[in-house]
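Removed: one protein chain of the complex. Kept in place: all other protein chains.
Right, chain A next:
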Amino acid sequence: MSGKTPRVLVTPTPDLGKVLNCMTNIDIDGECNVSASVQIAQLALKHRQNKNQRQRIVIFVCSPLSEDKDKLVKIAKKLKKNNVAVDVVSFGAEEDNQEKLDAFFAAVNSNGNSHLVTVPPGPVLSDVLISSPIFQGEGGGYGFAGGAGGGGGGGGGGGGDGFEFGVDPNMDPELALALRVSLEEERDRQNRAAAAAAAAGGAPGEAGAAGTSAPAAEGGAALAAAAATPAPAAAAGAAAAADMDLDEDALLQQALAMSMEVDSAAAAAAGGAQATPAPTSAPVATPGAPAPAPAPAAAAPGADADAMDEDAELALALRLSMADAGPEGKEGEGK
C-alpha cells in the first residue's frame, strides 16, 4: 500500500504458492496509504469468483498512518455496512497508530468477526499471530493479504483441527488421530451402555454383571480401592452396563493401554478395570497394579498431574470406561 500507488499484486486465489510468490516481490517504498489500499481491497473482494465466501481483509501495518481518525472510522463504517470483516496486525509503529487503529477496529467490528492484534518489538511475528484470536478465532480460519501491495484476500480455508489435544496436529498427526478416534469410540460405548442400561432395566442387569464379576473380585486391596473410588463417580444411569459390552470394553482398554505405554498410571488403571468385569482376561489384568493412583474422579487431580496435555484426554476416556466397570466390582464386593 505504498510506492506510487497501492496496487493489487495477486487477485483472491486459493493458490497459496501464488500469494507467497508475490510476497517476495514486495518493495518497501513510499508512504503508507491505508485508505486507498482498503478501498482497492474492497473492490478486489467485490469481484471475487466465489460470491458465497465471506469477505475479510487482513491489514499489516508497520508505519505511522497518514490518515486521521475520522477518515479511518468512516472507512470502517463502510466496511461494516458491506459485511466485510477486518483483521489488523499492528507492529513497528504501534504507539503512533494505537489510538487510530482502536477507533478503526471499534467501528468495523460487528459481533466479534474482526480482530486487532498489536505486536510489540521482540517476539517473532508469526508466533504471536498463531496464538492470537486471528488464528484461533474461527477454528483456524485465516486469510491472506499482500500488505505492501494493497491487494485484498478473501477468507481462506481452515488451519489445524482446532488444537483439541494441545499442539498435536503440528507435532504428531497420527497421535491426534488416534486420540480423536479413541475418544469417539469411548463416547459411542458410553451411549451404547446408557441405551442398554435403559433397555435392560436396573435390577436384572446389575445382578448378571455382579455374578460374573464375583469370581474375579478377589483381586485384593488394589481392586477394592479402584472399585470404590469409581463407584461414587459413576452416574446411576450408567451403572448397569450390559454384559455384552464388557468384553469389548476390556479389549478396547487393552488396545488403548498398549498403544499408550507413555502413561503407566493410566495403563495400570485399565489393567485394574479389566480384572473386574472380564475373568477371561485375568492374565492381562495386573501388570503391576498401583491401582489407587489412577482412580478417577476422586484422584483426578493426581492422575492429571502425570497425564499432561495430550494424555489427559486419553486418561479421561479410560476413566470414564472404568467408571462403568467400577460399579460391577463394587456389587461383587458387597455380595
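Observations on the structure shown:
Everything that follows uses one rule, which is that contacts are C-beta pairs under 8 Å (C-beta built on N, C-alpha and C of every residue); 3 or more make two chains touch, one makes a residue touch a chain; residues count from 1.
The rule is short, and it goes like this: contacts and distances are computed from a predicted model.
The listed choices are "PITH domain-containing protein", "BHLH domain-containing protein", "Guanine nucleotide-binding protein subunit gamma" or "Outer dynein arm docking complex subunit 2"; the UniProt protein name belonging to the chain that is not shown reads "PITH domain-containing protein". If you put the hidden chain back, the residue from A:T5, A:N21, A:S66 or A:N83 that touches it is A:N83. Residues of chain A in contact with the chain left out of this view: 46, 51-52, 77-78, 80-83, 110-111.
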